[in-house]
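For this depiction, one protein chain was excluded, whereas all remaining protein chains were kept in their positions.
We call the chains A and B, going by the order they appear; numbering starts again at 1 in every chain.
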Amino acid sequence: MTRYLLQQVLHRGPVLLLITVISFGIMHLAPGKPTDAATQFNPKVSLEARQRMEQLYGLDQPLPRQYAHWMGRLVRFDFGRSFLDDRPVTEKILERLPITLTINLWSLLLILGIAIPLGVLSAVRPNGLFDRLTTVLVFIGYSAPSFWVALLCMAWFGVTLHWLPISGIHSLDYESFGMIHRWLDTGWHLILPVGIAAFTSVAGMSRYMRSSMVDVLRQDYIRTARAKGVSERRVLFHHGLRNGLLPVITILGLSLPDLIGGSVIAETIFSIPGMGRLFYEAVMARDYPVVMALVTIGAVLTMIGNFLADAGYAVADPRIRVESRA
Amino acid sequence: MKALLGNRLAVIGALTLAALAVVAIAARWVAPHDPLQVNLPDALLAPCRAYPLGTDQLGRDVLSRLIYGARISLLIGFIAVGIAVSIGTVVGALAGFYGGWLDAILMRFVDTMLSIPTIFLLLAIIAVIGPSIELIMVVIGLTSWMGVARLVRAEILSLKEREFVLAAHVLGASSWRVITKHLLPNAMGPVLVSATLGVGGAILSESVLSYLGLGVQPPTPSWGNILNEGRIALGVAWWLTLAPGLCILTTVLAFNLLGEGIRERLSRQ
Partner (left out) sequence: MERSLNRSALGAAGRRQHDRQRSWFVSAILVLVPNLFFSPVASADSPPPPTSGDAIVVGSIGDASRLLPILATDSASGDIVGLLFNGLLKYNERLEIVGDLAESWTVSEDGLTFTFHLRPNVRWHDGAAVTARDVEFTYRKLIDPNVRTPYSSSYELVQSLDVLDDHTVRIRYKEPFAPALESWMMGVIPKHLLEGQDLNTTPFLRKPVGHGPYTFVRWKTGELIELKANPDYFEHRPYIDRYLYRIIPDEATLFLELLTQGVDLSSLTPLQYRRQTNSPFMQRAYHKFRYPSFGFTYLGYNLQDERFKDIRVRQAINRAIDKQALIEGVLYGLGAIATGPYPKESWGYDPSIVPTPYDPRAAKALLAEAGWSDHDGDGWLDRNGQRFQFTILTNQGNEVRRQVAELIQQQLKAVGIDVKIRTVEWSTFVHEFIDKRRFEAVLLGWSLSRDPDLYDLFHSSKTKEGEYNFVGYANPDVDRLLLEGRRTFDHEQRVRIYHDVHRHLYEDQPYTFLFVSDALPMLSSRFRNVVPTPIGIGYNFIDWYAPRSEQRYHAVMQQ
């Protein structure tokens, strides 16, 4: 196992380095400077004042040196400070992380809660009426532009029916609520964003679940169980699901980085201060430290996720050996 | 083909796409108005006889803009996928066929590309160079070839030990010939499925870019930018939001149903 781990690190280390170099390159070769937002096109800001600000940010240094500087801090787990407001990048990320995690975890749970039963039931009679109906339904979710669905839902549930809050994650008097009231309030605000996230992405998981179950239900032992007179329900949810779920579990490993990556679109539409907007705003403002930190964290999580998925496969299927993997 | 016909959903998808393609190609004859003709006195008219889907803020005919927009959106979808499939096939074939160091390096590169968030690449490159139809196609293509590369590699790995391939080697066929004549044609099934789904994905990507203001630029209509422009007028002009949204929904859905149909067919072989 240690050898396996070591090999993984050796394989994936260079990838990580390459990711930082590419991201750093793209960001820095882009025209525009982080000082633009504060200084551009303000007639009261002189050229000298601008150059002075660039110097203060270290932007007059050659690129390799800026990169080395950044890497040097990174190995000490220091992501530096944002160019936009001079706050530590870590602080900015930690502030956004909880809400994004909450939304993503709830969406994931909802997706699993919908996709697993749908997948199983569709697999009972592939291409039957139920299967076709759910196929069309989940694909409608996948095929609609999410901001369009969000807008229609906000207009309908928020404005016309007055059932749900339109945007934000808390009521304005949130601070004065008790513990339970706070939870309910947040939950209330999250219904639309979580629901829409699940609706627009349930397709992948449910299709995956369906094909996995279709495969499993063709196996001999299922036929044996049925022949032995085990009830259909037990066949499906006991014998079938247990094996049908295996590939789904490895998929969960791969979606690890998605848990911290928020959606710019959903967060903008629903006024949610999450990771997606942080990233988008950082790119647009050329806030290099924040962009680089997020890309690096994402890459590391992807690596860990891949590793977990691989490890999952290896555990589930001992035929997969270290040697056979490129 | 016959089995595909058996899948009613796939047939519906294919027919929808065929109809759409005809309309897009024949846009000049089908569209009732010039999609670029500004006509201020007619701004924001609800659907009526002269304008079956109403008009936008500058009095342009929404139906005509959607018809011409279909051209742009489909073009973006097909070309982006074409780029992705070409790159993915070449990379996957090389990696799968030669293996060893080349495989390791290429697959590390695929891993790298997969680890950098797509939206970052899209945003950074388009924001920097400035949105144009060509760039949007290229960038969507450049950020979506990795899946194809992995698919092709996996197929080639499983095919290259098969008898007919070994036979070709023995008979002295060149590597090039083995790849192009024996391996790739047999690996193309899953790629076709992934490409069909990919066209839908690219159309959605364009609409997301439009939402961020980085999509196809005016006055050229695309479904994404018509939808985004209409969004702001939601309260007064529902047709500006509903029509392009439904166009995107229907088309992407059709591509997905067709793709699923092909996948179903292949898995039964």
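Note that a contact is a pair of C-beta atoms (placed from the backbone, for glycine too) under 8 Å apart; a residue touches a chain by one contact, two chains touch by 3 or more.
Fair warning: this is a prediction, and the values are worked out from it, not measured in the lab.
**Student:** Check the options B:Ala173, B:Ala233 or B:Leu246 and report the residue that touches the missing chain.
**Tutor:** B:Ala233
**Student:** Just the residue numbers, please: which parts of chain A touch the chain that's not shown?
**Tutor:** The list for chain A reads 30-33, 36-50, 52-53, 56, 81, 84-87, 92, 95-96, 151, 154-155, 158-159, 162, 165-170, 172-173, 175-176, 268-273, 277-278, 284-286.
**Student:** Can you list where chain B touches the absent chain?
**Tutor:** 38, 40, 43-44, 57-58, 127-128, 130-131, 213-214, 217-219, 229, 231-236
The criterion applied here is as follows: only the chains that are shown with their structure count from here on.
**Student:** Rounded to the nearest whole Å, what is the centre-to-centre distance of chain A and chain B, using the mean of the C-alpha atoms as each centre?
**Tutor:** Taking the average C-alpha coordinate of chain A and of chain B, the gap between them is 23 Å.
**Student:** Mind listing the chain B positions that touch chain A in their complex?
**Tutor:** 7-9, 99, 103-104, 107-109, 111-112, 114-117, 119-121, 123-125, 127-128, 200, 204, 207-208, 211-212, 224, 227, 231, 234, 241, 245, 248-253, 256-257, 260, 264, 267
**Student:** State the interface residues of chain A toward chain B in the complex, per the touch definition above.
**Tutor:** It is residues 11-12, 14-16, 18-19, 22-23, 26-27, 29-32, 127, 132, 135-136, 139-140, 142-148, 151-152, 155, 203, 207, 211, 257, 261, 264-265, 279-280, 283-284, 291, 295, 298-299, 302-303, 306, 326 of chain A that touch chain B.
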